[in-house]
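One protein chain is absent from this view; the other protein chains keep their places.
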Amino acid sequence: MDWLTEPFAYGFMQRALGASVIVGVVCAVVGCYVVLRAMAFLGDALAHAILPGVALAYLAGIDLLIGALVAAVVVAVGVSFILRSGAIREDTAIGIFFAAALALGVLLISTVDTYAVDLTHVLFGNVLGVSPSDLWLSGGLGLGLLLAVALLYRQLLVVSFDPVLGRTLGLRTHAIRTALFVMTAVAIVVSLRTVGVALVAAMLVTPPATAYLLTRRLPAMMALSAAIGVVSAVAGLYVSYYLDVASGSAVVLVATGIFLLAFLFAPRRGLVLRSFVFRRKNRRLLTTR
Amino acid sequence: MSDLLELRDVTVSYGGRVALESVSLTVPHGAQVAIVGPNGAGKSTLFKAMVGLIPLADGQMLIHGKPPAEYRQPVAYVPQREEVDWRFPVTVFDVVAMGRYGRGRWLKPLRAEDREIIRRSLDRLGVSDLAQRPIGELSGGQQQRVFLARALAQEPHIILLDEPFTGVDLGTKEAVLELLADLRNQSVTVLVSTHDLDLAASRFDQVVLLNRRLIAAGSPEEVFTQSHLQAAFGGQMVVVDGKVLVVDQCCGGHGPVGGTDSCQCGSCQLETEAGESEH
Partner (left out) sequence: MKLSVKRPVRGWLGRRAQRLAGRGATTVLLAVLGLSSLLGLGLVVTGCGGSSGEGPREKAGLSVVADLSFLADIAQNVAGDRLKVTSLVPEGADPHSFQATPSDAERLASADLILINVAGLVPSLDELIRGAAKPEVPVVEAAAGVPGAREDPHVWLDPVNVLAYVDNIVAGLKQVDPEGAEVFAANAEEYKGRLRELDAWIVSQVETVPPERRLLVTEHESLGYFARRYGFTVVGTIFPSVSGESAPSARHLAELVAAIKSSRAPAVFVEAGSNGELAARVAEEAGVKLVSGLRLHSLDHEVPTYLDMMRVNAETIVNALR
């Protein structure tokens, strides 16, 4: 069984596994809300929206990650605030903020005359370049986030499914929604730092979308989503090792492959089975004439 | 028993205009009250204000003499059309279980007592066999019954049903009427808004006639006089052969007002005592 253990003989591969499993689980769970609330491009949007925070942090000489987190939280709060009016939808609100933040960031950078480090990309990690401290940070944060999701589970459920009921039950729906967005934003920024944009944006969306096709209830959807995240991470890393290709992308493509299988063959919602059942029904109708 | 519900001079603004003006009424415990009025009269707004979705611009609402904040979810509200995310992965059971959440119950798991209440609510609305189905897979009428079950599961002091007879299939109508009969036996106070004046007159002991202001409140006989109906429905009313015909012009005339999407085209016949015409 040497082929099983060989890839993970190296420290960097072990940490790559640890990081992509942590990110896979956290993003998959938080991503359930992202997918159900139609915020799928939030991952990519935040990756660009943190630019002004990073630029300001650079100019002020403080840790860029802090700048990024502050910017992400500002965007999260801002989007939630815009949604209060009810006139604008989630994806529109995100689009507006993302474009504005990116523009602000570019503007700030244009004021910097001297040679400036490539500020956006400095914050995007690489799954093969995860340091032990990165792992601790994302592990700790991931645990905290999962705990928060578990503690606020019912509030998040009610606010996402039926905000009117939420208000009648005495929930501060706007505050809870803001909390959800902030949690998601923090999860995204830390994951970006650990494994980079492509992997994060995908793990937020693909495993939950797959799980949605295969489950009926939210707890099951979250559990399955996390499982798919883990399986994609593990399988993707193996594939990238033996084919010697970029690891992050391999994980994303495995996750997508799993989604396609579910899309085609899911028991009730799968494309193949639905058309098969449809055709059989029609044939029966015709022959009984 | 004391009056369960009292509204004193309740004034509510909605969408920049005054939707309800100085409405005062009392509802005794266990009563079943029909709220009627033309479209835009403020029926839905009244319910939303009672349940806290819209703030009161003026006036007070008291339950057993105390403000609603002193009770745990005293009012259950079933809107006419739920604005929920139908594709959300929740089963019928999950939806009804939400009725059991509320102050202090957000973290603890459901007790056996809670499950019993949920099961009973499902039974009473006849949707027990749908308990494990995702909410999005049900028909409109079934969905409405699930939300009624949820309101029941809340074990509230007052239940508000916003147009439960409008736009639903016969099976659901029957289920709601059975529920009302059931609730009457249990002395649960129910307020039901409806366009169906006939139903209001025949099945309810109390009627409230609204058109931004309170036109009349009391028994159907007291409320459904020609002058009251004239004041409420104005030009939508016609007297033919001693019978009063009220034609609801919601679909033809103005569009939905005050956030209500309720729109039932049709006419309702109402028998008033012959000879009462003040024409």
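Chains: A and B, in written order; residue numbering restarts at 1 for each.
Going forward, contacts are C-beta pairs under 8 Å (C-beta built on N, C-alpha and C of every residue); 3 or more make two chains touch, one makes a residue touch a chain.
None of these values were measured; they are calculated from a predicted model.
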Hey, which of A:79, A:186 or A:226 is the one touching the hidden chain?
A:226
Missing-partner contacts on subunit A, residue numbers:
4-15, 17, 21, 51, 105-106, 109-110, 112-122, 124-126, 128-131, 134, 214-217, 219-220, 223-224, 226-227, 230-231, 234, 237, 240-241, 244-247, 249, 267
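Note that only the chains that are shown with their structure count from here on.
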Taking each chain's centre as the mean of its CA atoms, subunit A sits from subunit B at a distance in Å of 42
Using the touch rule from the top, collect the residues of subunit A that touch subunit B in their complex.
36, 151-152, 154-155, 157-158, 160-165, 167-170, 212, 215-218, 220-221
Subunit A-touching residues of subunit B, taken from the complex the two chains share:
51-53, 73, 75-77, 79, 82-85, 87-91, 94-95, 98, 101-103, 106-107, 132, 134, 150
